[in-house]
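Just one protein chain is left out here, and the rest sit where they should.
Here is chain A:
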Amino acid sequence: MTAVPATAPAPPRPGPALLVPRTLATAARVLRQLRHDPRSIALMILVPCVMLLLLRYVFDGNAAAFDSIGASLLGIFPLITMFLVTSIATLRERTSGTLERLLAMPLGKADLIGGYALAFGGLAVLQSALATALARWGLGLDVTGSPWLLLLVALLDALLGTALGLFVSAFASSEFQAVQFMPAVIFPQLLLCGLFAPRSTMHPVLEAISDVLPMSYAVDGMNQVLRHDDVTGTFIRDCAIVAGCAVLVLGLGAATLRRRTP
């Protein structure tokens, strides 16, 4: 241990009025953590591409089915991946004591959530861009609308996944439990979102339930881009609902971050 210099440093200069630097620092930290884990990055980026490739040849003789299911999956992949990654990452933050440490420091809850959303959102853009490009140009997915709109929906879906993951991590006390939340939270939405059967043909009770599940609108938005060459009113509604749900759940997630814990 070296001798301690007698002079104390000057207090930190007040930063800009916004707390953006702390959000950016948090996002950079999350990405740095991921960089030490190249296998996870590879899985996140490549698995959706491999799934699309698989799907293309599963529907080898039915191009229309590939178009519809492929477009839906482009919206579902980012949601599921980000849900899993965020729920595990924030659970680790809770159990390792770093969350308690951060909340005892001058870090806003919005900085933490914003940092995670930014880091994983960026990764989701990369993942979606690759998957969309592969589907559109590599596998001949026939999309009427702009691929940029597909990417927009994918990004909103990723944010929704991040939000849901953050929220459920508060209710899991181990990584084992956190993983179990995926079938509990994601699978029902997957069944009811219109991927397997049009929502209008479901039992009325299930259709009503699917009306209030956000993934239904994520898939619907993707199908709007698939069939229309312009931005439809339904597409805007779908995007607004997915974004609204993401913000709502992020707010609920923020409420689960307590500076004082029992």
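Please note the rule applied: a contact is a pair of C-beta atoms (placed from the backbone, for glycine too) under 8 Å apart; a residue touches a chain by one contact, two chains touch by 3 or more; residues count from 1.
One rule holds in what follows: contacts and distances are computed from a predicted model.
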Going by UniProt, what is the name of the one chain that was not included in the view, given "Multidrug ABC transporter ATP-binding protein", "2-oxoacid:ferredoxin oxidoreductase subunit beta", "Aspartyl/glutamyl-tRNA(Asn/Gln) amidotransferase subunit B" or "Citrate lyase alpha chain"?
"Multidrug ABC transporter ATP-binding protein"
Checked against the full complex, the residue among A:Asn62, A:Thr98, A:Thr144 or A:Gln180 that touches the missing chain is A:Thr98
Mind pulling the chain A residues that touch the left-out chain?
1-6, 8-10, 12-13, 15-16, 19, 21-22, 25-26, 28-29, 32-33, 36-37, 96-98, 100-107, 258-262
